[in-house]
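Below you'll find the structure I mean.
Note that one protein chain of the assembly has been removed; the remaining protein chains are unaltered in position.
Showing chain A:
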Amino acid sequence: MGQIEWAMWANEQALASGLILITGGIVATAGRFTQWYFGAYSIVAGVFVCLLEYPRGKRKKGSTMERWGQKYMTAVVKLFGPFTRNYYVRAVLHLLLSVPAGFLLATILGTACLAIASGIYLLFCFSEWNVSVLESGRITHVQFLFLFMTYMM
């Protein structure tokens, strides 16, 4: 089990959650539910998540199947540098994006799915961290911060 690359699955999940958010948002705004502006937010968030997650990340070993036309999106995503490259940031970003959609019934499923995707990204980060600590014997300052926080708790 330890050799599973969770990031690929999290990527598929996040893409699907983006689509669910868009659908829920359309239902909410079209049906003019109370607080329908959450629906509008959900459409925007869904589109953003879909565009961010469209390029499939490179696997650690083995070949990666690229999605059709992903190179155009990759050029845009790369502009943001470490914010989009780092999976920790992505996990936290997805978690934050999913919260406002949870207030409306139509988009609550989108929240749940995006939160699960964020959880799987975190799982990947922790499994990566374990591997890298074991391999190199050194830890970076981000990892040190996490260790410190868990120790305090």
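Rule of thumb we're sticking to: a contact is a pair of C-beta atoms (placed from the backbone, for glycine too) under 8 Å apart; a residue touches a chain by one contact, two chains touch by 3 or more; residues count from 1.
What we mean here is this: contacts and distances are computed from a predicted model.
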Identity of the absent chain, which is to be given by its UniProt protein name, from "Nucleolar GTP-binding protein 1", "BHLH domain-containing protein", "NADPH oxidase 4" or "GPI transamidase subunit PIG-U": "NADPH oxidase 4"
Chain not shown: contacting residue from A:Leu51, A:Val92 or A:Leu109: A:Leu109
Those residues of chain A which, in the complete complex, touch the missing chain: 1, 3-6, 8-9, 12-13, 16-17, 20, 23-24, 27, 31, 33, 56, 59, 62, 64-65, 105-106, 108-109, 112-113, 116
